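See below for the structure under consideration.
The complex appears here minus one protein chain, its other protein chains still in place.
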Amino acid sequence: MQQAIDSIMVPTQGQGLYEVTRSLLVFVAGSQLSTGLVTAYVRHTSCSLLIQENADPDVRTDLRGFFRRLVPEGMDWLTHTTEGPDDMPAHIKAALTQTSIGIPVSSGRPVLGTWQGLYLFEHRAQPHRRELVFHIIGE
Amino acid sequence: MQQAIDSIMVPTQGQGLYEVTRSLLVFVAGSQLSTGLVTAYVRHTSCSLLIQENADPDVRTDLRGFFRRLVPEGMDWLTHTTEGPDDMPAHIKAALTQTSIGIPVSSGRPVLGTWQGLYLFEHRAQPHRRELVFHIIGE
Partner (left out) sequence: MQQAIDSIMVPTQGQGLYEVTRSLLVFVAGSQLSTGLVTAYVRHTSCSLLIQENADPDVRTDLRGFFRRLVPEGMDWLTHTTEGPDDMPAHIKAALTQTSIGIPVSSGRPVLGTWQGLYLFEHRAQPHRRELVFHIIGE
């Protein structure tokens, strides 16, 4: 049994879903492990991770639209407001999605379904560099 | 240290929670591992996974009811509409729940609490066959 760990930086340009599936596949292939468990983990609390459909880009547009409506800026009861109107909504959107996702690996590939991709979901309006850690264990 | 991986097909008959706890227990028992980590992963983006109460079936009814109200069909701002009125709401409900759940294993059993069961949460109205991957690593 062996393991590997690495991190990548993902530059973001405002709110929305950024696909990182290719980076995940490269990491898993580089580990040369055939069967195991790969974990993606994002080291921030104002962006998050999602497995979502990679076929129609409209899905990503609508996901962003739903979360913007569910957690709008300007909720007047918020108390954490010093970091900008998009900061506390960003934390809430992160709480509603995932910080960490584990995916089994078989035949040297994560067992993503045909239409599944791994996405970084950026919740802040300004550009950021987001650190994503990949870990794999297996043989 | 050893591992095992397998997948099951779960037939669904419309929206709601389908318990898969027994399949999880059978997989863990079959691995003959005593201590470790088991991961359940669903290879689709219009259904998802949940750990929920397995005592009162009303809990499942109400969960389905809440998500149907939170993410109703017919939101007129959606752009991804070609796959039916329940498709984009299904992706959103999947984003709000989980695609992957890891559960520690002790004494040969996942450490589910007394009232916890593992559920596939189907978000589409039509019947589907859903693929669920189980992976365990331990000794």
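A and B are the chain letters, set down in written order, and residue numbers restart from 1 in every chain.
As a convention for this text, a contact is a pair of C-beta atoms (placed from the backbone, for glycine too) under 8 Å apart; a residue touches a chain by one contact, two chains touch by 3 or more.
Worth saying up front: this structure is predicted, and the values here are computed from it rather than measured.
J.: Of B:Gln15, B:Thr45 or B:Thr97, which one is in contact with the hidden chain?
T.: Among B:Gln15, B:Thr45 or B:Thr97, only B:Thr97 touches the chain that is not shown.
J.: Just to verify: which one of B:Ala4, B:Ala94, B:Leu120 or B:Ile137 makes contact with the chain not shown?
T.: Hidden-chain contact among the options goes to B:Ile137.
J.: Using the document's contact rule, name the residues of chain B that touch the chain not shown here.
T.: Residue positions of chain B that touch the missing chain: 1, 35-37, 50-53, 56, 58-59, 61-63, 65-66, 69-70, 96-98, 101-106, 111-116, 137-139.
J.: Touching residues of chain A against the unshown chain: what are they?
T.: Contact residues on chain A toward the absent chain are 1, 3, 5, 7, 37, 39, 41, 43-45, 70-71, 75, 77-80, 82, 88, 91-92, 94-96, 98-100, 102, 131, 133-135, 137.
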